[in-house]
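Have a look at this one before I ask anything.
All protein chains but one are shown in place.
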Amino acid sequence: MSRVGRIFPELIRCLFSPPATVDFPKSEVPVPPDYRGKPVLIQEKCTGCGLCARDCPAAAIEMVEVGAKRPKPAFDYARCAFCAQCAESCRSDAIEITAEHHLAAYDKEGLRWVPRYEGTKEKPAES
Amino acid sequence: MDIVLDLVRILIFPGLLFAVLLSLFLEWLDRKIYARMQNRVGPPLRQPLWDLFKLLAKEDIVPERADPFMFTVLPVLTLAAAATAMLYIPIWGPESAYPFWGDLLVIIFLLTVPTMVLFLAGWFSANPFGAVGSFRTVIQFLSYEVPLLLAVLTPAVLAGSWSISDIVRFQQTHPWAMAAQLAALGVGLLALQGKLERVPFDAPEAETEIVAGPITEYTGRRLALFRLSTDVQMLVGAALFSNIFLAGVVGPWYLAILLFLAKIIFLVGVLAALRAMVARIRIEQMRAFSWKYLVPIAVAQMAVIVLIKVGVGV
Partner (left out) sequence: MTKYNLPVGPQHPALKEPASFWFKVEGEVIVDVDIRLGYNHRGIEKACESRNYIQCLYLLERICGICSHAHTTAFAQGVEEILGLEIPARAKYIRVIIAELERIHSHLLWLGVAGHEIGFDTLFMYAWRDRETVLDILELISGNRVNYAMNTIGGVRRDIDQAKREQILGMLDPLAERVKFYTDLVTSEPTCLARLENVAPVPADKAVALGTVGPTARASGIKVDVRRDDPYAAYAEIPFEVITSERGDLLGRAIVRLGEIGESVKIIKYALQNLPEGPLTVKAPRKVAAGEAVSRVEAPRGEDIHYVRADGSDHPERVKVRAPTLANLFAVGESMKGAYVADIPIVIASIDPCFSCTDRMIELVQSRTGTSSVMTWEELREYGIRWYGHGHRS
C-alpha cells in the first residue's frame, strides 16, 4: 500500500504548466455579477428613515444632516462588513449593492462617503 | 605574482565571490523549480540576492544569555569552510584550482565543518529550540555521514585514487563506471539532502516544530551568513557529485563550464523534486531510514564495485 512518489507525475505536470497564481493587478479573478461589494445610496429613493443605520452590524452607516428634510445615511467603507443587510433592511430600495470591490484608499477619509444635498433636486454626489 | 593569483582564486574565482553568486543562482533555481512544481510562480532571479542584502541590513541581535564570541565566529566559520571547499572542485576541466592527491577527503572534511558549527550555534544560543535543533543536528549527522562517506568512496575505490582529477579522468576513459555506481549516486543525493537539512530530512530545523532549530536566535548579517553557507554547501555538494559521479567536464574551458553548469542544474533539480515529493520525517525515523536502507545499499554498492574491480581488473 505504501508507494513512494505518488505525487511525482502531478509535480512534473505542474512544472510545465502555467502557475495557478493570478498576477493581480495585471489580471484578476472575475467576481460574479451579484457579488456583495460596495453599497451605494440612490439618493432620489432614500426617505431618510434610518432603518439601514439601525441594522448595520458594523456601525458603518451614520445618519447625517445634509439640509434635506430628514437625515441621510453616510457610509464609512472602512467599517463596512459588506453583509448587504442595509440593502435588505431598506424599504424603498434606496441602497444598491454593487460588485465594486477595489476599495483601497490612502486614508480613512477616502473611504467615507457623505451624501450632498443640492437644493430641492437630490443628486448623488461623487464619492 | 603567485600571491596575487592565489588571492584571486580564493576571493574571486572559483573562491568566495564565484561560489556566492553561483550558489545564490542555485538557491533561486531550487526555489523556482520547487514553486513551479507546486503550481506557484516562484521568486524572480534577483530574489536570493535581495534577501541577502535585506538580511545584511537588518538589526543584529545577540541574546543576553548567548555567548557573544561564538555568536560572532560561528557564522563566519561556516561560510569560510563551505567556500573553501569550492577551491578543490574541478570546474573548467578535470583539474581544480589546487588539485592534489587527497582533495576528495578535504572536501568531505570541509563539508563537515558547517554541520559542527550548526551544532555549536544552537548550543551557544541559550534557547530551547536551538538546543533541540542542536541535538537533532548531531543525530542526523551521525546518520547520514556514514552513507555519504560510503557513497563518495565508491567512485574513489573504482578509480583507485583519492584525487578528484583522477576519478574524473578514469570515468572519462571508462564511461561504464558511471552506470556501475548509480546506487551510490542515489544514496549520496539522499545523504546530501540530509546534510543540507532539506525535506524530508529537515527535522533539525523543522519550522513548525522548533522554529528554526540551531539558528533560531540568529538575525541580520549572522543569519545571512548561515543561509549563504547552506547555499554554498548545496553548490559544493552538487559540484562534487557532478565530478565524481557524472564524469566531470572536458573540452575547451567555456564549453566545460557550460557542461559543469548543466550538470549541477540537473542535480539541484533532482534535489528540488525530492523535497517537493515528500513530508518531513521525524529524527528517529531519519536515523532508522539511514541505517536500514542507505547504509546497506551503500555497502552493497561498494561490494559490487570491488567485485567489478577484481573481475574487470581496472
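A few notes on this one:
Letters are used for the chains, namely A and B, taken in the order the chains are written, and counting of residues starts over at 1 for each.
In this section, a residue touches a chain if its C-beta (ideal position, glycine included) is under 8 Å from a C-beta of that chain, and two chains touch if they have at least 3 such contacts.
Small disclaimer: the values here were computed from a predicted structure and weren't measured.
Counting over the whole complex, chain A has residues 1-4, 6-7, 10-11, 20, 31-32, 34-36, 54-58, 81-85, 88-89, 97 touching the chain that is not drawn.
Looking at chain B, the residues touching the absent chain are 37-40, 128-129, 131-132, 135, 199-200, 202-203, 206-211, 276-285.
We adopt the following convention: only the chains that are shown with their structure count from here on.
Rounded to a whole number, the gap between the C-alpha centres of chain A and chain B is 52 angstrom. Against chain A, the residues of chain B that register as touching in their complex are 33, 35-42, 273, 276-278. Here chain A touches chain B in the complex through residues 4-5, 7-8, 11-12, 14-15, 17, 19-21, 23, going by the rule given at the top.
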